[in-house]
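For this depiction, one protein chain was excluded, whereas all remaining protein chains were kept in their positions.
== chain A ==
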Amino acid sequence: MRKDSKTYNFLIIEDNLGDYVLIEEYLSEYILDPHTTHVVTFDKAKENLKDNGEFDLIFLDLSLPDHSGEDLIKDVISLSKGIPVIALTGFSDLEFSIRSLSLGISDYLLKDELTPPFLYKSVIYAIERNRYIEDLQDSEKRYSELFHLNPSPMWVYDENSLAFLDVNEAAINKYGYSEKEFKKMTVEDILAKGQLQKLEEINNGENKKKVVYSNLFRHLTKSEKILDVEIESAPILFNDRKAKMVVANDITDKIRHIQTIEQQNNTFKEIAWIQSHVVRAPLARMMGLINLLESMDVDLSGENKQILEYIQKSAEELDVIIRDISKKSENIVYADEK
């Protein structure tokens, strides 16, 4: 038979030398090179677990000279930092062994019934299941952090009752309600007037086919401040309830900026219109008058003639300036209209 060639480190906490030898022998039958560390007291086990956390599995005899019973299990489990623990028991402890599973023991083995394949199966099962559970806990933690530490306000609400099921820190900070308050509220409580209808339309209407929708909403904070928010929402199952997960981005400032710019732009258009139509009218009149004066062959003496020429020159310069401004503003106004 081919033996398992992976490296395993076992900590065997067992005061009965015979039982320890038996376990080591049985392990060797299926595992090529099992590394075992043998301790006979809880104190020694504690030292080993503190110094060296690289065990793959712990065997624990439930009656040790310096510690036993439920407290022993609890202490070892807390020291094991996630390493699976298999309890070794005699017949007399059977009932207690079964109960020990709820304390975090991976498995219990009756020493009198132990066989090499059974032991090997139990070891592999405990290690693999433990790894799987750790992965699961890791990913759950990652996703939970992604939600709870997300800088954008997020929440989960029940699709039918609209009740808040979970909220993150950013939402609590943005809306001013505590988590406790949120969980007694529904989405309706943070919607500004007229917004509920919109939400219902989106949830029931044509958007239903779209799994993800994005929309603008007006929300109210606890202090009744109105927020313009961009909502992104997606359906999820939350504790077996049909729910929606929502990300709300506050775009109140963004919208205010855009409005300011739009106002400025309108004023600018007005100025451009004034430049092009109003300012030039009196200038055109002035230039016409100068031309008229010239065409009338009025006999002007040397100095007066020069004065007229200067007036004309100034008017022409002003004309060039107005045309220049007008051209520039036209470009901007038309670019805006496109």
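Everything below uses one rule, namely that a residue touches a chain if its C-beta (ideal position, glycine included) is under 8 Å from a C-beta of that chain, and two chains touch if they have at least 3 such contacts; residues count from 1.
The criterion applied here is as follows: contacts and distances are computed from a predicted model.
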Chain left out of the displayed complex - its UniProt protein name, from "YjbF family lipoprotein", "Response regulator receiver domain-containing protein", "Cytochrome c oxidase polypeptide III" or "Putative spermidine/putrescine transport system ATP-binding protein": "Response regulator receiver domain-containing protein"
Contact partner of the left-out chain, one of A:Leu17, A:Ile226 or A:Leu289: A:Leu289
Where the unshown chain meets chain A, residue by residue: 276-277, 280-281, 283-289, 291-292, 294-296, 315, 319, 322-323, 326-327, 330
